[in-house]
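The block that comes next holds subunit A.
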Amino acid sequence: MSTLTLDQPVASAATETILSLNNIEVVYDHVILVLKGVSLSVPRGGIVAILGANGAGKTTTLKAISNLLKAERGEVTKGSIVFAGERVDRMSPNELVRRGCIQVMEGRHCFGHLSIEENLLTGAFTRRDGNAAIKRDLEKIYELFPRLKQRRNSQAGYTSGGEQQMCAVGRAMMSKPKMILLDEPSMGLAPQIVEEIFEIVRRLNAEDGVSFLVAEQNTNMALRYATYGYIMETGRVVMDGEAKALRENEDVKEFYLGVAEGNKKSFREVKSYKRRKRWLS
Partner candidate 1 sequence: PAFAQDSIYFSNNAYRTGPFAGSGIPIGDGMRDYIAMINERDGGVNGVKIVYEECETGYDTKKSIECYEQVKSKTIVYSPWSTGATLAAIPRAHVDKLPILSMAYGLSASADGTQFPWVFIPPLTYWDGASVMVKHMAAELGGMDKLKGKKLGLIHLDAPFGKEPIPVLENLAKKYGFELKLYPVAAADMQNQGSLWLSIRRDRPDYLYNQGWGAMNPTAVKEAIKNNFPINKLVGVWWAGGDDDARAGGAEAKGYKSLNFNAAGQDFPVIQDIIKHVVDKGRSTTPKEKVGENLYNRGVYNSMLVVEGIRTAQKLTGKKVITPEDMRRGLESLNIDEARLKEIGMAGFASPVKISCTDHSGHHKAYVAEWDGTKWTQKGDWIEPMKDEVRPLIEANAKDYTEKAGNWPKRTEPCEKSS
Partner candidate 2 sequence: MFYREAGQFKSTYQADMAVFPIKQDRIGLAIILGIAFIGIPLVGGDFFISSVMIPFLVFSLAAIGLNILTGYTGLISLGTAAFMGVGAYACYKLTTFFPDVNIIVLILVSGLFSAAIGVLFGLPSLRIKGFYLAVATLAAQFFLQWAFVRVPWLFNYNASGAIEVPQRTLFDISLTGASATPETRYFVCLVLVVVLTWFASNLVHGKIGRSWMAVRDMDIAAELMGIKLLNAKLLAFAVSSFYAGVAGAMMIFLWYGGGEANDVFTIRLSFNILFMVIIGGLGSLIGSFLGAAFIASLPTIMKFGLPALGVPLSGATAEHVTFMLVGALIILFLIVEPHGLARLWQIGKQKLRTWPFPY
């Protein structure tokens, strides 16, 4: 872990933004207001992290972007979403994928009855660049996740949690996107795979110029790889800044990184488990 993203010069503010959210509001079921004016932007070629506690609205934000909200009876009632210079908030999810923005959903969502390989191939559904290219990319995925290659003919429904997670990430990569929305990619993965996934994120970012918006609980990891971070709480962005700055922030350090007063504390020593400081409320 010698070269960290944050050591590299951070993309200057002048670089164009690929995705921006302006003050969006999301309501579920016509009555439950979940996002209360969220604005954020992702620069082209950037890796941006959204951090926040459970229920803060990270997933909702990502779904609002990828237009999957409608399928859950949610809707964006206010604000606008612009992807690559186009308003996308009225677009169907597949149009968005065609334009190069794809989401890896929280909780895997593989096609249980399809084999791993078929799962990966459905990821290439919107592609029009021929079978050979798809084949090549498939091999690339297998190279990135050797475990998937072993299980390529198993029904995804029967594979282990981690294998499914890899499959979901691989499937999204198969669409050759310009931008990937990653929702908790590290959940349920063994440490070295988490590391690998973030390495892959960086590789895609560096080699293919793919932009990333990552919702992540593993703050440590996320801030290590991201260029910029947003912290959300109960439907609002409460703090944002360069990843580096966030890493240095005392509050973030204590509540998200677990390095109070300079050194890591043991989980055994956490005595009080009452809710502590919040930015809001």
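In this text, a contact is a pair of C-beta atoms (placed from the backbone, for glycine too) under 8 Å apart; a residue touches a chain by one contact, two chains touch by 3 or more; residues count from 1.
For anyone wondering why these and not others, all candidates are chains of the complex that A comes from, given by their letters.
Computed from a prediction, not measured in an experiment: that's the story for all the values here.
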Touching subunit A here (same complex, options 1 or 2) is candidate 2
Subunit A residues touching candidate 2 in their complex are 27, 29-33
